[in-house]
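Below: one structure, written as structure tokens.
Every protein chain except one is present and positioned as in the full complex.
Chains: A and B, in written order; residue numbering restarts at 1 for each.
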């Protein structure tokens, strides 16, 4: 047994770091829902008749709501993929400082992505850059893992 | 090594409970697809030309289809976040009865959410309440985990 249990142990600083950033990213992800809700109320733009009725408006869409929803979907498309991939990556026994740097950079990139997408819109390439930093980190860890486990 | 392997062991009742509810929630999640399909056929509302052609109708959207799709997306936004967060939470070595209660309450809240959203629409706050019960449980476990692993 040995090695695997050592890597998936709380005695392994990298595994603790992984758990920490995974949970931080999950909090970030699920808080997109209240952020969408805030835009729905601000713009009185609801998707469900029962919600619109309560507020005496008709169902409608609004650009600011859809923007937050796209940022939310982008998180869904990228964050779980990072968490699953980095779980495998930890088991390749990577150099701890470097792996920690990747986890931190991915997390920062996703916060920046949401900020420039949904909170304070700045011109490209801010959003594209933060997206690609996250994507490339996940792809890098994926290729290391695939090569290691094939 | 010790503690971590003990927590992630089938000898730990909480880990077994976690696996059980995670899989139940995944079954619930993927069965939203046939539920959407049922609404598509019932209302002859297809998203793809090749599907509409087969049924001799034009591509269109329908409120009842979109409602199930929103419930499905809401599951996607919340259930994987719960499963990842509770994996970390187990490793904080929580009191077993209390953690089991959280897992059961989250699972029940998600079934209620889908029921009042997509199967039998009831006025708010039924949907909002079931959503927030799930969200708050995940956030609670997340903050315990973040505090523990930082």
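Annotations
Throughout what follows, a residue touches a chain if its C-beta (ideal position, glycine included) is under 8 Å from a C-beta of that chain, and two chains touch if they have at least 3 such contacts.
Keep in mind that this is a model prediction, so the values were computed, not measured.
Residue B:33 is the one among B:33, B:57 or B:101 that touches the chain not shown.
Where subunit B meets the omitted chain, the residues involved are 5-6, 8-11, 15-17, 19-20, 22-24, 26-27, 29-30, 32-33, 47-51, 54, 72, 76, 80, 83. By the touch rule set out above, subunit A reaches the unshown chain at residues 1, 3-5, 8, 63, 66-67, 70, 76-78, 80-81, 84-85, 88, 91, 121, 123-124, 127, 131, 135, 138-139, 142-143, 145-146, 149-150.
Note that only the chains that are shown with their structure count from here on.
Chain centres here are Cα averages; for subunit A and subunit B they lie 18 Å apart.
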